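Pasting a structure below so you can have a look.
One chain of protein is taken out of this complex; the other chains stay put.
Every chain is named by a letter (A, B and C) in the order it is written, and numbering of its residues begins at 1.
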Amino acid sequence: MAKDEITKEFKYIGTRPNRPDGYDKVTGRAKYGADVSAVGMLHAAVLRSPYAHARIKCINWEKAAKLSGVKAIVTRDDFPNGKDEDTLKLLENTIAGEFAYYDGHAIAAVAATSVFAAKEAIKAIEVEYEVLPHVIDVDEAIKPDAPVVRENAGDFSVPEGCSPNVASYIEFGRGDISNGFDKADLVKSGRFKTEAAHQGYIEPHACMAQLDHDGQGEMWVCTQGHWYIRQMCAAVLGLESSKLCVTPSEIGGGFGGKTTIFIEPLALALSKKSGGRPVKIVMSRAEVLRATGPTASASMDVKIGMTKDGYLTSGSVEFRMQGGAFGGSPVSEALQCAFASYNMPAVHHIGYDILANRPRAAAYRAPGSPMAAFAVESLIDEICTDLSLDPIDVRLKNAVKEGDKSSYGPKFKKIGLIETLEATKDHPNYSVSLEVNQGRGVAAGYWMNHGGETSVSVSLAEDGSVNVTVGTPDIGGSRASIALMTAETYGIPYDSVSVNIAETGALGFNEPTHGSRATLASGKAVYEAANQTISEMCRRVARKWQIDPDAVFWEKGYAKPAGPNAGDFSPISIKQIASEMDKTGGPIAGHHEASIRGVGHSFGVHIADVEVDPETGRVTVLRYLVVQDAGRAIHPSYVEGQFQGGAVQGIGWALNEEYVYGADGCLQNAAFLDYRIPVASDLPNIDTIIVEVPNPDHPFGVRGVGETGIAPPLPALANAVAAATKVRLRSLPMSPAKVLKAIKTGSDGC
Amino acid sequence: MAVNVYLWTSLKKFTNEEDRLSIEAKSIGELVGVLERDFPGLKPFIDSGISFAVNGELSNPNSNEPLPDGAEIYLMQKLKGG
Amino acid sequence: MQYHTPSSFNEAVAISNSSSGLIKYLAGGTDVLVQLKIGNKSPDHLIDIKNIPGVRDVTLRKDGGYTIGAAVSGVQLTGHKKISNKWPGLVEGMELVGSAQIQSRATLVGNLCNGSPAADSVPGMIAAGASVSVINSFGTKDVLVEDIPTGPGSTSLENGDIVTAIKLPKRNKYEGDAYLRFIPRTEMDIAVVGCAVNLSLENGVITAAKVVLGAVGPKMIIANAAADCLIGTKLDGNILSRFSTECSQIAQPISDKRGSKEFRKDIIGVIAKRAATKAYARALGNN
Partner (left out) sequence: MNKIHVKTNINGDHVEFLADPRETLLDCLRDHIGLTGSKEGCGTGDCGACSCIFDGDLVSSCLVLGVEAQGKSIETIEGMAGEEDLHPLQKKFIEMAALQCGFCTPGILIAAKALLDRNNNPTENEVRYWLAGNLCRCTGYDKIIRAVMETAKEIQETA
């Protein structure tokens, strides 16, 4: 199938078949991280720092080692030194060295014959700490006299005179912003703040690992990317990568948080120290919240100018993002997303990546984009309100389109923001009339999407069915979408395709299921690999017909003569070719390895209707609409699912999710009881429109769909609350207390 | 054969305050070599991971694929995804 | 940890008296098991009272009141039509404790003995004038529910005291109660504030009122001054606003992860006002 055929009707793509792993997942048979055991297996527990910042003076584990059932104890001393800086940071976060940098930082780990024995041993380990000053808030951490989180943490990009907690600095832009502001009829500015949010996957991290003294090991783990796990474990433990076989379990949600290591090297080290016995580590929910994820917290200054007829003339942002004790907040991504939806003559961006005594920030769905959207889309809404302009019309006037230069530089190819805005405007939700204390908010969001390193293989079974092997774990239905694209490529029924997710030894390197890439990248690679086998099948048929291979073409599951000149042959089905393959040259299989490009940018627009209780500040979401360009929806149900899931995560972030720290720098809400992700009764149905402006660089027009949906809810809800209360909240979460205070005082103090 | 290279603002201090360079290079790999030779201050940035957008399309730093003449190349910080 | 399953309360008392170390009682277990999971110290003895005959029974006493066994679950209570009709506020307080899953297990007695000032079912029990039956090695006694909590996580129950049942008084015509709480989400949260109101009317005029505030002090607060301003009224005029202010003034909240002192003071008045309105409507309709 040629790329110019992507506008054609498809037979399988765009249908909604049952997912191949559905049966396993509704019967409890699917095996997740904690669901396997092995003979002789030990259970491990991890000792974690009770302090936000402390020097570890001494760890005495002798008493613990003598307890019944204890087989191995590891501390930092059990891990090799001499790492490059990135590996050292990974190792430091896996297990503390001289310093504990945050509440929950791993200090030691124990493997024992039962969970209870391991936990008892943890309690028996004596650690002498020297408590050090800590800093939690991003605006506090950037002050010159702030407690220093880690000495010499700033990299080469940091200008002189910055706080020692600045890890990196970035600045970019184009055009003359002051000239742009001069041309505006209204210029507004403001400071916006967002709290850290956790990815909140329901499955805690879990793995079972085994490592022998000869350096050979294996691991079963819930992860978005097992090659990443292999690479990182090998690096921090000094192993040879290829000797470590990592098999991904089914994964109970990740959202970016399962793209790195936490407990995995500990399990391997414990296994090695216990003589190669398998070791299982399952995190508790409290450990997940204290020591994994979350995303960054942000403090953002924004200034935007607009003409009275709604054209954006200029914009500048300074984002300060706290990404935990090792840096790595998504500040540059946030900056790239800030004005990406708009064609503006002048933009300027400054970003600081800042350290604080918090867990190391992990990627979370469109990292950085939700914060940027909150700041920029809120301020645009304020300007629209002041100028009495329709928020969708303003966005239509400024929306980027094919050929425009993005706010961060490169030109856009075919994109669908305008189509998305138009579909939003036409939806009935935009005209439902509202009552007292109710308000409507509109906001756009952007994610650039990602292709990345990808390896796949396909093979033909003797009955004409097809096995596809990919390296991207299925988090939300990607087996189904990959099977659909495979079926479409061959022209065989969806049910004749099986998609397998392979361990690290079975394929070349694969990046994780992240960056909205699984369907896009594995799909593109599978298309290429499948076409290799189609070419091979055509060659074999050509040999049989004794004609030139170019005179055979493939259509709907059959090899056919290319035209009357090729000869008069009856088409041969894939089934027949498969049944004869042992006699025609042996197995037929294809593979494809590439760094996938042509990702196709993704834009979304959301409308939120809310009601605010003016006496308690409680916000109820009445109606919610997600409109997003999917390029091509391979399995529309799972595309809708991504839209809805992203939106609800954004709603949670906007309204009630936050990390609550005590004055001691310890996390106070390390449980789902008080880390309040949305529950079913908090929400209305989430309406969706899938816009399809095909990505010209993908064989089926796919754009990634997973991430964009989490960005617009933050500003959409803030804009809706502002419309309902006539008060603008510039900090998240918009918890009842904050909303009530804003109603009473006219501001949330940000 | 020259390509147009755009740098983000904070890199200007290593390129004599230029944020746009015209460089003779036939591939990204060659471009990286020229940048590192002529502007050594860029090396740590390149080493720490950097992306190149070639006419709107991200490319690898070691790519040997030929660059189109007059290509518009943006240096970008390496991206994460959730 | 030793697990015991006595078949009578006397046996439970005997086990308790002959055991040393930390003793805990298991009814619904929705607090005890959480403490087992995250607590630093496991109990040495866990006495499961659910095998004792009668603990899951609701009985109508001769005096017209109801006795609710110590292991009667939330589901059982909400399914009990007569109690739900007579004490809707008390029942809705219990019903607000946790999820459907929790409701299958959680008990009034457990919610009370856990000693949380934010316990949702306790304000309703206090407002109702409920008492508990307590057994110990000296015999049995009745104690008012309002005398049980003494502070966060602590009660007036002594070692060896076991609560066997809740006793609700007889319900009369033209009486009604309500319990409302404030939480950030719609479900699954611990009350930021809570308020139970129990009213008696004559000809539509409030003749008796009991107002109990939850989560705004070290234990439930019986807001007598606020209740007094309702008496003799039909909740008309600016009574509700006076009542609301009174409740806010009586509240002595602290700031914690679930809400600031100021916010709690602000909204306790709002929630109390709404609870009073609901209780009044129920009392009027309850003939």
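Please note the rule applied: contacts are C-beta pairs under 8 Å (C-beta built on N, C-alpha and C of every residue); 3 or more make two chains touch, one makes a residue touch a chain.
For clarity, every value in this text was computed on a predicted model and none was experimentally measured.
Every shown chain that the unseen chain touches in the whole complex is listed here: A, C. Residue-wise, the contact with the chain that is not shown comes from A:R285, picked out of A:K11, A:K123 or A:R285.
Annotation: of A:S241, A:N437, A:S637 or A:Q668, A:S637 touches the absent chain (contact as defined above). Of the listed positions A:G14, A:G645 or A:P733, the one in contact with the omitted chain in the full complex is A:G645. Seen across the whole complex, the unshown chain contacts subunit C at 1-3, 26, 29-30, 33-34, 36-38, 42, 46, 48, 50, 73, 75, 98-102, 104-105, 186-188.
Listed by residue number, the positions of subunit A touching the unshown chain are 16, 18-19, 21-32, 34-35, 37, 114-116, 199-204, 250-255, 282, 284-285, 475-477, 635, 637-638, 640-641, 644-649, 671-673, 677-681, 683, 685-686.
In this section, only the chains that are shown with their structure count from here on.
Computed centre separation for the pair subunit B/subunit C is 68 angstrom, with centres defined by C-alpha atoms.
Centroids built from CA atoms put subunit C at 44 Å from subunit A. In subunit A, no position touches at least two other chains. Residues of subunit B in contact with at least two other chains: none.
By the touch criterion stated above, subunit A contacts subunit C in their complex at residues 123, 284, 286, 615-616, 618, 655-656, 660, 668-669, 671-674, 676, 678-679, 681-682, 735-737, 740-741, 744.
Taken in their complex, subunit B has these residues touching subunit A: 6, 8-10, 44-45, 48, 53, 55-60, 72, 74, 76-77, 79-82. Residues 155-157, 169-173, 199, 255-257, 259, 330, 332-333, 336, 348, 363-367, 408-413, 448-452, 514-517, 595, 597-599, 697, 706-707 of subunit A touch subunit B in their complex.
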